[in-house]
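All protein chains but one are shown in place.
Showing chain A:
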């Protein structure tokens, strides 16, 4: 796809994971700044989703199959928002841990997306 975008999303996800992991070790729930961070990461992944769909519509084909590629794009777009909503309901350090876990999962999905596209 666009390698720079995949790399940026993956690094941003790792940063978010480290930040929320830090909040977890300090026994803090997710706060407004964390949610802004989640919004930035989610926005990057949404851009990636749009770019991916546009590339597919333009006739490009991922190396490992279109269905798998779209499934991973959707999974990547849902990961951080879903974890964010769960941390809204869990106002303890474990809410931070949930977001950190979601961000790590997103980073793994980005690596897989890179492979699936055949970069």
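In the analysis below, contacts are C-beta pairs under 8 Å (C-beta built on N, C-alpha and C of every residue); 3 or more make two chains touch, one makes a residue touch a chain; residues count from 1.
To be clear about the criterion, contacts and distances are computed from a predicted model.
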item	value
Missing subunit (named according to UniProt) among the choices "PPM-type phosphatase domain-containing protein", "ABC transporter permease", "Integral membrane protein" or "Isoquinoline 1-oxidoreductase, alpha subunit"	"Integral membrane protein"
Touch with the omitted chain, as defined above, among A:13, A:44, A:77 or A:105	A:105
For chain A, the residues touching the chain missing from this view	65, 67-68, 71, 75, 79, 82-83, 85-86, 88-90, 92, 94-95, 97-98, 101-102, 105, 108
